[in-house]
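Structure first, then comments.
The other protein chains are all here in position, but one chain of the complex has been omitted.
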Amino acid sequence: MEDYILQMKDITKTFPGVTALDSVSLDVRRGEVHALVGENGAGKSTLMKVLNGVHQADSGEIWLNGEKTTIRNTVDARSKGIGLIFHECNLINTLSVAENIYINRLKNHRGRVDWRAVNSDAQSLLDSFGFNFRATDKVEALSAAQKQLVEITKVLSYGVKLVVMDEPTSSLTTGEAEKLFGIIRELKAKGVTFIYISHKLDEIFRLADRVTVLRDGKVIETRPVGEFTTNEIIERMVGRSVDTEYPRKHCEIGEVVLKAENITREGVIRNISFELHRGEILGFAGLVGSGRTELAEAIFGAEPCTSGTIEVKGKRVSIRSTSEGKANSIGLLTEDRKETGLVLMYDLIRNITVTNLPRIRKGRLLSRKREMELADQYIRDMDVKTPSNRQLAMNLSGGNQQKVVFAKWLFSDVDILILDEPTRGIDVGAKHEIYLLMNKLAEEGKAIIMISSELPEVLGMSDHVIVLSGGEKMGELSREEATPEAVMAMAVAN
Amino acid sequence: MKGVSNDAGRKVVGFLREWGMILLILVITAVATMIRPVFLSGRNILNILRSYSTIGIASIGMAYTIIGGGMDLSIGSTISLSAVVTMLIINATSNVAERVCSPYAAVLVLFVGIAIGAAVGLVNGAIIAVVNGRMGESFIITFAMQIVVGAMAQAVVKGQFQAAAYKSGLFKEFGVGVVPVIFFLVVAAIMQLILTRTQFGRNLYFLGANMKAAKMAGIRVGQVRTISHVLCGMCAGLAGVLVVSRVNSASVLQGQGYELDAMACVAIGGVSLAGGDGSILKTILGVLVLGFLLTALNILSVQSNAQLIVRGVVIIAAVILDTVNKKAKLREVRK
Partner (left out) sequence: MRVRTFIKERMVLLLFLAFIFIMILFKPSFVSLTNIKNVLIDASIYGVSALAMTIAIITGAFDLSLSSNFAWAQIFFCFMLNAWGSSGLGILGAFLAMLCTTTLIGVINGLVIVLGKIPAFIATLGMSTIVKGFCLVFTSGDMIATSNTFVERMGKGTFLGISYLTYIFAAIVVVAWYVMKNTTYGRSLYATGGNATAAALAGINVRLCQFSTFAILGLAAGISGAMFVCQMRAGSVLYGTDLALTCVAATVVGGTPLTGGKGSVLRTVLGVLLIYVLYKGLAFLGLQGYYNTMIRGLVLLVVVSFDAFMTRKGR
């Protein structure tokens, strides 16, 4: 009989329109590093949120140390010895590092906080990990990587026995990541168990004992890491052989439509130059926090660049706001379609026509009839699956929402489309449709910039790839040169 | 079992939200008429409409800022300022001997009043746009503006009450019979058209619903915000002119409490104070409810100070109802 610290049995969880987890079972042995891999939307994060009580499963059981248990919320999870290090930051920026670590259990005598003890405890904890910031520093003064380390310190300070890490290295430099691995190995030797979620397969091979692959909310396989090759893992993740997954058709590449030179935004991106041609798909690769989204926002005008020049179709333009970006034929499909891509409480028609209201004008007034006709046409062209065009955007599935975002920018008739994580959180079938759509748009003569955290996707769809790291351009690779190794080497170089 | 009662509860809330206003007006009318039959007389109804037409115009302006996700607490002071300036101009241009005011002055004050409102709105809007503000910022900034503009109104007339120096003339006609109601309806029609049929109106809704998404759709959010405050100020300025004509005097306290009444009307009508939702029609219904309610209280001789309490309760209740209703809607969507 194996010694399992955790067993999750037949966990099922559904959200409106999606089955996020379909009867998932996961066994974690005491003292191992158990890697969880899968594409975005495969259900890794959802599974871990169920484990930590953020979500409640529709059905299924959780067993801890051989006993059946229920987990109500994160506090409850922590008291049962489970600590979750979220992908997103959960720190209070305005307070000190020490206070964040001990936030709801500040050492006190009859209600008087013993600041000396709190600070020195936190400091010795930081020292033991060898982190290079002080317990009394304000969190808002730290870098993204240091914040991640505070988060890790906080969870470990609870003395939890099972630590869940969701992409912990996504914003760390190589050196910092190395340090983190050291800490994980050290703690593992002391008997702490880890569930480690990462996209970076090399990390998994270095760190993990066993690997579980998830796909579309189902467990595909669990094996000791030594019994897998990289390709085998990828094949199980995507569910078919890798080449056919990206239907990129090469098409005629025309003249330069966008030329950016020395784009700089103080403290965020530095001296980035590139050219984008008609009919081209240009990939922006890099790790989270490398400046890809910031570059896109600078070009579109959402957060204007502080220096540098932009030329659109050979004409030098000034883009200081999003309306100027749009006027210069640039459209940005944001990475967060629920927050910034769509207004969820409005219907599809309104969401689509907002980018180009003059098109639905008759004389000086908007024509509702014309709006309906035009929007209808775009909804049909995009093949949005909806019972009615008056449907509110919030009622659609992720893939269909994304199609509406596409429709919205196509309606504005821009020639340059910047797609920020266009397939994030949508299912495999819808992804494929998005790829085909990108092909079609490139063929029609649009120029496309694609930002994606999924390296295979960038490599599979782009004609050229620009690799960013630490806010700088590390290099530009043609389709042939852009191997995963070459891109990763650049992405982690800074 | 529980599901059924929840379902029923949601239906009741939804029904009340959609049709509650008209229902409420009928109930108020019925109760008031039963106690004092004079309530339902044509004269009384016209009186209500006439005296609430100025609040109605101010409410329509307020609805613009609220739909855009903001708020304007300075309209009361704007009305006072517009009122005292109007009175000064009209009195100065009236024929003293015959006590007739000049028709040209009547037209002039319309422009001046609206211009004063536009100027105040421009300052409000520009500041809020520059600080990238939403409701919180607009609350504080327009609250400070209320103090400044109120003091300006006092300074203009040195704190003195201004009585009308005329007995007849075109200006006097603005406040008589159905004329104020016609003003109200014309303003409502224009503002409704702007809100639903122009680019600005559409952009305003997006701004209120989700400012970040509006910005990312290429909308000039600062410009839209500023225009909404300018239009709101213009409505308040016009209301100031009309109120002078109706009551034949102007004081620095003329507009006091208008911001509350306007907010109450907008909230009662079902315009969401969270922004991005609502219409002029709903606002008009809100004005009618408040008008009928307060007049009924008057007829039932509830004193005006106590009516202040009613307003406060009504605002809070309307907003809570809106929150509950939104939650119910969201739950329906999740299913």
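Per-chain residue numbering starts at 1, and chain names A and B are given in the order in which the chains are listed.
Keep this in mind: a residue touches a chain if its C-beta (ideal position, glycine included) is under 8 Å from a C-beta of that chain, and two chains touch if they have at least 3 such contacts.
None of the values given here were measured: they were computed from a predicted structure.
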Omitted chain's touching partners, listed by label: A, B
Among A:113, A:436 or A:489, residue touching the chain not depicted: A:113
Contact with the hidden chain (one of A:56, A:70, A:93 or A:231): A:93
Touching residues on chain A - with respect to the absent chain: 74-75, 90-95, 99, 103-104, 106, 108, 111-113, 115, 303
Where the missing chain touches chain B, by residue: 71, 127, 130-133, 135-137, 139-141, 143-148, 150-152, 154-155, 158-159, 260, 263, 267, 273-274, 303, 305-313, 315-316, 319-320, 323
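Quick note on the criterion: only the chains that are shown with their structure count from here on.
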Chain A partner contacts - residues on chain B that touch it in the complex: 193, 196-199, 202-203, 205-206, 209-210, 212-220, 276-277, 333-334
Residues of chain A that touch chain B when the two form their complex: 16, 302, 321-323, 325-327, 331-332, 334, 339-343, 345-346, 350, 353-355, 357-358, 361, 364-366, 392, 394-395, 408, 412
